[in-house]
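For reference, the structure is listed below as structure tokens.
Every protein chain but one is kept in place in this view of the complex.
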Amino acid sequence: MKNENINHNQDYKYGFTTDIESIKAPKGLSEKTIRFISKIKKEPKWMLDWRLKAFNRLKFLKEPDWQKPKFPKIDYQDLYYYSAPKGMTDKPKNLNEVDPKLIETYNKLGIPLNEQKKLSGVAVDAVFDSVSVATTFKDELTKKGIIFCPISEAIQKHSDLVKKYLGSVIPISDHYFATLNSAVFTDGSFVYIPPNTRCPMELSTYFRINASETGQFERTLIIADKGSYVSYLEGCTAPMRDENQLHAANVELIALDDAEIKYSTVQNWYPGDKNGVGGIYNFVTKRGACRGKNSKISWTQVETGSAITWKYPSCILQGDNSIGEFYSIAITNNHQKADTGTKMIHLGKNTKSKIISKGISAGKADNTYRGLVDIGRKALNSRNYTQCDSLLMGNKCGAHTVPYIKNKNSSSTIEHEATTSKINEEQLFYCNQRGLDQEEAVSLIVNGFCKDVLQQLPMEFAVEAQKLVGISLEGSVG
Amino acid sequence: MTNSFQVNSKEISKIKTTSKREKDFRIKNLNFFNKNGFPNKRHEDWKFSDLREIIYKNFKKLNTKNTSVKVKKINFIKDFDHNYVAIVNGELHSSNFKFEDKNKIKIKIFKNKNFSQENESNPLICLNHALANKGYHLEIKDNYKFKKTVIIYNLFTKDLKDSILNSRNKIKVGKNSELHTIDFIINESKHKFVNNVYENVALANNAVYKNICIQKDKSQGYFHKFSKNQLLSKSKYSTFIFPSGLRFNKLDLEFNLEGKDSECNLQSASFLNKDDHQEIKTKMNHLAPNCKSYQRVKNVLSSDGKGVYQGKIYVKNIAQKTDAYQLSKAMILSDNSEFDSKPELEIYADDVKCSHGSTSGKVDEDAIHYLMTRGLDKKESTKLLINGFLNEVIEMIKSNSVKNFVKGKLKKQIYGY
Partner (left out) sequence: MLEIKNLTASINNRDILKGLNISIKPGELHAIMGPNGSGKSTLANVLSGKNGYKISGEIRYEGKDLKEMSVDKRAQKGIFLAFQYPIEIPGVNTNNFLKTSLNKVRKARGEKEIDTMSFLKLLKEKSSELGIDEKMMSRQLNLGFSGGEKKKNEILQMKILKPNFVILDETDSGLDIDALKIVANGVNSYRDKKKSFLVITHYQRLLDYIKPDFVHVLSDGKIVKSGCMELAEELEKKGYNKIK
């Protein structure tokens, strides 16, 4: 393990490692590895076949290279695709069976798993490297017919649902990283909300990468059946390491008639040190299908971590009157790079989408918004509104806006606006005059700049996210 | 790429070349074109205009042979006094600068001397590099302000059929000089042909250049123009584009604001009707501090007309105090028409004001309603609104005679709606 340089980045308070014995798949990407994962997870044969199909497909695909952040070649044979704390291969029945070190880790991260200390109003699925270690509030949810469990458990117990929906939004062979994920995904969360049910609490998954030289490939599948509602939160951290680590997740959302899914992410993977050494490559595919009439999917993301972030949470608006939303804050500092945005594909009639993106770039970082709004011929009376604002701090960083806009019928309207500017000196002066120092002033003004997005987050996350905005920019003004 | 669109390298031997360097340059570019063919939508720059598909659909073959340039008579515009340059099928035909001091003006057949080895990725530019052997070179010396506009008549003759023309033009405006031009395109051919132009405009310090580009009427031409423009310190470039009426038209315009305090203004208004496909692509490169750029592109789309705007603002890290703005607006009248845009910002300097807006949508129903309560029928109301929508750009033209001339042309275009 190469983690002597822990002092590089003092601001990253989640940079510790948990010293725990783990079971790993043999290094490298091969059919053997996939069979190993499938076997250790006790998967049915169809699942293994599905994975192998993806793996075969992968051989014909190339890593995409159109995105702005370029990265050194990843040696896929030099990675572990499965790593689990010892004793976790069979999910423990209750917390007494969980290694105290793990519980301690989550306490340190501010995610207590113990029954007594559980976060109120939030059910948590805690994923450590490749496995889910605990899920809270399970009984309460079960009473309502809500399924909230690790996806590996769902594959065994709710095979029908998984079979029906897995890969239905992100096809097996979508693109390189999505296909890679389909072949080797290890764990993640599965959510099913039965018809006409409002999920009584926030559902949340907390991802933690611990082991070194290990990729995390989680898979999340959320199905909101007719007339249901769910709000789902995702948080992530990783230790500070000199090597780059790969995180290639797939998230699929399906909203049926009149259903609504709200998906929020606070992404704080280790960003690397001030010189750009180390950090997570966050290559994530997130896509939601508004399959039913009047359905709604809303993505909110606060992206502050990772060396490279590359993700476009998208909505396919199939059902008439369906709504897609994307609210994003992406902050890059030092050598971080982010290329993020969304796709809004309007297929049904009277569909609406809204995009609010706030990019903040400091240090030597690069921040790109890339997005597609496509209103099809048949998507009559549809609407999109897009607002992309970028803030630059210093002239060693970059801010880019790359929207693709297509309007193919005469009854739909698209409005797109974008601005780039620096932080207003007069605003800083005003804050200073009232006694705030430079960093507080910047944090305050930037939080104000991001307000439209922050207010979309559930309370539990909003406060945390606000702090994160300030911390991420520390040292960027001088 | 099917073989019918490959260009035989023998064509190059037919061109009078001056040096081995030139010949190698042409061959290299031809090879690139032959290898890649016409660009398709897999090319990022051609995402919205799949030229390969369009060419395959409309042409069986294309011949590169030079056509005759015999013209009996050019119908000069009588609306206002002007100088002129006449270009026939891309070739310099005649010119007249009767209102000006001739010592200050040089015009000659264009000769390329720049065989820069930079690799072009646009196959059409390569094709032009390989085959262009005509065009004009207009140079204005320092400290001279033109008294009258220069109209550049671009004539395309009847005998053009399945041909592809490659020409190259260059305009140089000296220090403190000022030139106004109107590109006026007259097409007599009833057949399909491709016109592929490479153009350079260079403005020295303090120079002013104003240009208007307009077509006489609808035609069967497939046009591609790449234009690379250089703006030195305090120079001002303004261009108005009213280009509709072609089967295919792509204007790929690159502006390099290399000198401090230079300014670029680009405005366009088009009415795109049946069978029209038009793309305006701009790249505004802010390379020096304190420069300004303003772009406004308006499109009205009817029938199966398709409009595309790809506009990029690039700001280099030293280009502080940049003020760059870009706006595209489209009015979509039919469910078969389409408007696509990609307004892009790439910014590396922090003390800048850069923004863009892009809207597309239907005609304002409330305005229609208002007009109808005043007794106009639906069609008339719509026409009135279209006119107003596009006129906003035309109103920016300073000269009244030119403005009225352009308005007249636009009215004719819309008339058919």
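The chains carry the letters A and B, assigned in the order they are written, with residues numbered from 1 in each.
Assume a contact is a pair of C-beta atoms (placed from the backbone, for glycine too) under 8 Å apart; a residue touches a chain by one contact, two chains touch by 3 or more.
Everything quoted here is computed from the prediction, not taken from an experiment.
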Among the chains present in the display, which ones are touched by the chain that isn't there? A
Consider the whole complex, including the chain that is not shown, and state which of A:Ile23, A:Val277, A:Leu444 or A:Ile471 touches that chain. A:Leu444
Chain not shown: contacting residue from A:Ser30, A:Gln67, A:Ser168 or A:Gln427: A:Gln427
Considering the whole complex rather than only what is displayed, give the residues of subunit A touching the chain that is not shown. 424-427, 429-438, 440-441, 444-445, 447-452
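The criterion applied here is as follows: only the chains that are shown with their structure count from here on.
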In the complex with subunit B, residue positions of subunit A that touch it: 66, 377, 380, 390, 392-422
Report the residues of subunit B in contact with subunit A in the complex, numbered from low to high. 44, 47-48, 317-318, 320, 330, 332-362
